[in-house]
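Note that one protein chain of the assembly has been removed; the remaining protein chains are unaltered in position.
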């Protein structure tokens, strides 16, 4: 059991590719993605209907150390500022295997 | 980085509209929804199959302050009592952008 | 409001049946499942495309006590060792209803 | 009994695909029809049957017979939940009794559609207005069920109750709305519309039905496991009550003087139980009722019983009485 | 005005299914077409219309007329975003103006496809190369829109901008790519290919279109609610500008000397606005623009306006001028 940070990012679906590029570039090798999620926020309702991913969000979760967070957090902040979304960090422990 | 609470609610899919109404009425303007999830609990297995949403759950996450939680927690409790489901609250920090 | 642990497990989709069997056997009666999620890790990219669930992950969340965790954590560890995936534990409070 | 009827039904590809799906669950194959494909097939069938019924109705027009049949259908969907409720109340909670009785007062569109495929094998037709009868039978049962539950639960004041909500749920739920809407479109466009949609609504219909029944076989068989909770009383109920209702249906058809095809269809409407519209409505309107009871009953027992045994049996009785 | 045109259009099953979907939202029915079925229908329609256009093109070959029409189409999709941008800029932000103008410079494939169903009701045909014209009109408007937004936002240096990205998004987005690709496959395989695919691309086409328009009716009507944000100016814009663009289209068709069917199709291309390719591109290229403005405008107003009122009106004008 190792202490770890759980970073959760929710952004517009169209930003997913950009986000994955950032994580790759910053050396983050592991993450989990949940696609096609909905929501509501400052930038209106994401109802998930429609013929495109314009009204859809995506959830990305990264379990990592504080040092790793520092590698990508500024880039993520920039995305959030531009296209909305949120980023939460929670303390967790990791069951080592 | 601001401390925040992460409220996670898992209920029957048919309750989603009611839940959204409650949040709207209580002034909660931002939340995230994951539809079509499965599970098991006191009220049996939600296998996600079938032709309706009767055996489906929905996940709703709200990042908010303690004061905001107090605005809707009683209403949510009432829903949970009637139709089952759970509500968890976790401490988190919010990456301000 | 009761303190509780939130256990989150992310594994290969093909392991879901085995995981459910373990939870059942260990007396865990309640959990939530999110199917068809994607990710990246030591065992490569799970892109979610394709005609099978070979490149797909599944997310399982169990809200339970420390004692309950001890009932299944070793079995889960064994699965993770064999087929990859992660298991995180977070502190939370449970809104009793 | 005329064994050729049974054989006709058995050698119908849609029924065989139902068995295949059922077998998949028994042998623990991992065959599955991923979501939302089952919903797609179900929407397709509702749209196609509604539209075809409408086109037929455009041909035949309304007559006294039609109005009598529609009234019979509505009366059936009001009476069935009432009489079954009082049978059920002795053994299960008021809420479960109300939900189950609504389930059996309402209808199953897929049973109806499978019956059309059965009729077409026998070179028998049926009148388009029976699709309207089907649509009209879904809602009253829901309303009656909810009213019974409220009346016998008087003590608990449930402030959430809203007539508007209930009526919307009963009369405007997706399946009723789509069938009625497609029916009206069929009436409005008639043969011209039918011609342009026919490859979609007619020609590939049996194939889509087969695919859908493959999934229904999987679903129904999975639900059977849940029946342990239901117990012997409810399991028996799920076979006996449809039979009784079928006899009501046959009697009504005989009295009205319907043709054989129409008689079978009205019988099937009486005998079938809902597993789409009613469960969704009950979940909202009688949330204390247990879907693990009424869904396995209607989907796991009554549905297979009707399409496998019911169809040839009802047809045999009708043949016997009509000749 | 020739009321039979309106009636012809109204009694077309696809249009009636659009109304049905719309009605479902008004009466708050819970009817919905679950994801990704809408995307499936949309991919199917693009593939089928592209392929059929290609087969037609294989018959007719290229001519001076074809090249003139293609050029007209491209010019239209460059000019429309420019003139509308300057109208819009007076009332909304530069980014919104750019995104909306791109939306109206580009086209809606479903409007085009619905027009083909309308034409076939009138026993009129159209030339396959118009499908190519449609595909060619999606991209330039996107590029112009982004360039306008960048030019008038000069101050803010957006280091993220990449021409490569923009051009890929404009010319290789899924819908443009699928239509053009299917068109080329149609050209290459000609009648032999058409014969083998025809049951899929032709016969069930109207049925698939009806199903899809059912969903479009739901979607468009849901979006109308969002129009409160848009206000009276943008709501008016969403009807007036398509009408003006339609007149440009009719004039161009008249000058080139196109047949009636082709004239209607080019008019519809000018009049229609994008709600698939452009919103997706804008989200990436002009992220500060608000999709809750341009999607409701094109999907909630312009699309229904075109298929319900536009088609018969444009046809009436064309009939009037051509005779």
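For clarity, chains are labelled A, B, C, D and E in written order, and residue numbers in each chain start from 1.
By our rule, a contact is a pair of C-beta atoms (placed from the backbone, for glycine too) under 8 Å apart; a residue touches a chain by one contact, two chains touch by 3 or more.
Fair warning: this is a prediction, and the values are worked out from it, not measured in the lab.
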Chains still shown that are in contact with the chain withheld from the display: C, D, E
Touch with the omitted chain, as defined above, among D:42, D:210 or D:274: D:210
Full-complex contact with the absent chain, from D:13, D:125, D:190 or D:259: D:13
Chain C residues touching the omitted chain (full complex): 12, 14, 36, 43-44, 47-55, 82-83
For chain D, residues in touch with the removed chain: 11-13, 16-17, 20, 23-24, 27-37, 117, 120, 199, 203-204, 206-208, 210-211, 214
Residues from chain E at the interface with the omitted partner, ascending: 35-36, 39-40, 43-44, 47, 51, 168, 172-174, 177-178, 181-182, 185, 188-189, 192-193, 196-197, 199-201, 203-204, 280
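Definition applied: only the chains that are shown with their structure count from here on.
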Contacts common to chain C and chain D (chain labels): B
Fewest touching-chain hops separating chain B from chain E: 2
Chain whose Cα centroid lies at the greatest distance from that of chain D: A
Leader among chain pairs (count of C-beta contacts): D-E
Same-residue or different-residue interface between chain A and chain B, half as cut-off: different
CA centroid of chain A to CA centroid of chain E, Å: 34
Residues within chain E bordering two or more other chains: 32, 35
Touching two or more other chains - residues of chain B: 34, 48, 90-91
Touching pairs among all chains present in the structure: A-B, A-C, A-E, B-C, B-D, D-E
